[in-house]
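Presented below is the structure to which this report refers.
As you look at this complex, bear in mind that one protein chain is not there, while each of the others sits in place.
What follows is subunit A.
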Amino acid sequence: MASKALISLSTLLLIHSCYSAHEHSLLTPASTSNALPLDIVIETILSVLLLCLGIVLGNKEELKPISWSVWSGMLEREKGCGQFGYLEERVGFLDIRVKRAEFAKWVKGAEEGSS
């Protein structure tokens, strides 16, 4: 919620600063120096910083570890299948009849009721 408020506030500020800059360039005569007033500059930078902060705070997904080995180790211990598990499972070459027989055997060991 806080991040949404921050994002909308900083977006408004950013739009306002852009508008001010536009007006400033229209209203100052071409002969005088064309530098932007300090308050517009500050408003622009501040709004961009706040916008970044709001977006980062609004991230709801769990962050992944930066180190590859920590990340893949985490996948291994939590799910038992890393990002290369498909190289061992090889669904494209699935021998469905063997898998079916294997499953039937497993069911026989446990209980009937999946057919």
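Here is the rule we go by: contacts are C-beta pairs under 8 Å (C-beta built on N, C-alpha and C of every residue); 3 or more make two chains touch, one makes a residue touch a chain; residues count from 1.
In this text, contacts and distances are computed from a predicted model.
For the omitted chain of this complex, the UniProt record lists the protein as "ER membrane protein complex subunit 2", which is one of "Ras-related protein Rab-15", "LSM complex subunit LSM3", "Protein wntless homolog" or "ER membrane protein complex subunit 2". By the touch criterion stated above, the residues of subunit A touching the omitted chain are 68-70, 72-82, 84-100, 102-104, 106-107, 114-115.
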